[in-house]
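Here it is: the structure, laid out below.
Every protein chain but one is kept in place in this view of the complex.
Chain nomenclature is as follows: A and B, assigned in order of appearance, with residue numbering initiated at 1 for each chain independently.
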Amino acid sequence: MNVARNQARDDGPPAHDGERAVLEAPDINRALTRIAHEILERAKGPEKLLLLGIPTRGTFLARRLADRIEQVEGRPVATGSLDVTMYRDDLRLRPARALGRTDLPEDGVDGRIVVLVDDVLYSGRTVRAALDALNDLGRPKAVRLAVLVDRGHRELPIRADYVGKNLPTSRAETVRVCLAETDQRDAVLLRGGQR
Amino acid sequence: MNRHLLSTADLSRDDALLILDTAEQLSQVSDRSIKKLPTLRGRTVVNLFFEDSTRTRISFEAAAKRLSADVINFSAKGSSVSKGESLKDTALTLQAMGADAVVIRHGASGAPHRLANWLDGSVVNAGDGTHEHPTQALLDAFTMRRRLGDLDGRRVTIVGDVLHSRVARSNVHLLHTLGAEVTLVAPPTLVPVAMGEWPCEVSYDFDAVLPKSDVVMMLRVQHERMNASYFPSAREYSRRYGLDPERLGKMPDGAIVMHPGPMNRGMEIAAEVADSERSTIVEQVTNGVTVRMAVLYLLLSGSEPAIGGNQ
Partner (left out) sequence: MTYLLKGARVLGGEPKDVLIEGGCITAVGAPGEVDGTGASHVDAGGLIALPGLVDLHTHLREPGREDAETVESGTAAAALGGFTAVHAMANTSPVADTAGVVEQVWRLGQEAGHCDVQPVGAVTAGLLGRQLAELGAMADSAAHVRVFSDDGVCVSDAVLMRRALEYVKAFDGVVAQHAQEPRLTEGAQMNEGSVSGRLGLTGWPAVAEEAIIARDCLLAAHVGSRLHVCHVSTAGSVEIIRWAKSKGWNVTAEVTPHHLLLTDTCAEISPAGSYNPIYKVNPPLRTQADVQALREALADGTIDCVATDHAPHPVEDKETEWPAAAMGMIGLETALSVVQEAMIETGLLDWAGVADRMSARPARIGRLSGHGRRLRAGAPANLTLVDPSVRWAVDPGGFASKSRNTPYQGMTLPGRVVATFLRGRPTVLEGKLT
């Protein structure tokens, strides 16, 4: 079934031949800590913050960021997930796919400072879909974007506010983010292409 | 490849769970202020109804519209169909109009299967004769899952005119696929002969089955059956196979009562039962839209559908 194929891509084995790690667990750890501080600093406190991860790995990253903010502030910060599948512009290019989870706080997104969290920023189309999805859910005070890796090659006028690592890549390369929550370890792996 | 939803028998366990899981996610949409998703923009869904069924039609219409599809309602009454146009010619017309999906309700068993031969788009069976009504079974399963959790090992009793019920057929296949244990209860005149191959039990004794039921689903008794000697009288039917408050009391704690509607209050179901806490009848209507959204999404959103049997 088509959907099973999609999931296989998401939950793939931790390492392939020819892959090399560009970020290891400690690097990811440091990057997230830094982003957490930057988010907090700019928002001037956690009250209005809502960290919305884009499934699957964005959700885990949002939760990790929230944990760090809570450690610093001693207060919980709102998190959730925002599935953007229904808003994608490439739905018809691939078989129909299963939906991810959307979890929002009871009182929604109105008046919040929403930080969208994703693992890799590439064409910008996922973020575009996320902005559209947010638009149907309410009216945040502001929307910001945090990503673990920015690999370039934007196709839309979209820029991240918080970046773990800028990673110059060619389009022929694949970037794969592994997180302990689903992939048994933390790493950012790069494969293929010619540097 | 042509993919359709014609029968729940065509759905694998993975397919069925995918529909229910997708519906679970989509159920949030009906709670939002903007109850609309852009997903099926530019796709055309035709509701082709040869029988009057306002409830089913508006449920499919709401589902398609919430996904931003263009909806065309094609009622056979007063159209060229009532003047003798064949189903095939209707199919060719819809094809020429660029229908991406046709939702068909028809009085003839198997009409959706025939339609699927003549169309490139997806066909969704919205009830065919005395055969099947797959989205009704899916919304029933969705409702059960929300109330009771996982359906594996759940005991579901379906009571009434099994012989003529498309709801019963679709539910037997789907619930079996999902691991539930189904018992059909009916007077022997309303059970098909040769039930041996159906994946369910058959009983003529409602009271014996009641205490072992997590779900009791009551089927509507059509008025035309009442004068065809399937049973002596409405009163006798009601006495032996109706769900009244006394019988409700024999059901286990937490067991639920379902009815696909429209109900004959006082016939197969007492008003107090229909309106009780255990009744899911109103939820079933709400869930109908959600489940039909899931079906349309999975059939139409991608380059090829994620579910359904091939014709």
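The rule we apply is simple: a contact is a pair of C-beta atoms (placed from the backbone, for glycine too) under 8 Å apart; a residue touches a chain by one contact, two chains touch by 3 or more.
What you see is a predicted model, and the numbers here were worked out from it, not measured in a lab.
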Shown chains that the omitted chain touches within the full complex: B
Missing-chain contact, candidates B:12, B:86 or B:303, resolves to B:86
Of B:43, B:57, B:145 or B:166, which one is in contact with the hidden chain? B:166
Touching the absent chain when the full complex is considered, from B:128, B:161, B:181 or B:268: B:128
On chain B, residues whose C-beta touches the chain left out of the figure: 86-88, 106, 108-111, 113-114, 116-117, 128-132, 166, 169, 192-198, 311
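One rule holds in what follows: only the chains that are shown with their structure count from here on.
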Contacts from chain B onto chain A in the complex sit at residues 12, 14-15, 18, 21-22, 25-26, 28, 32-34, 36-39, 67, 297-307
Chain A to chain B touching residues, read off their complex: 1-4, 83, 86-87, 91-102, 132, 136-138
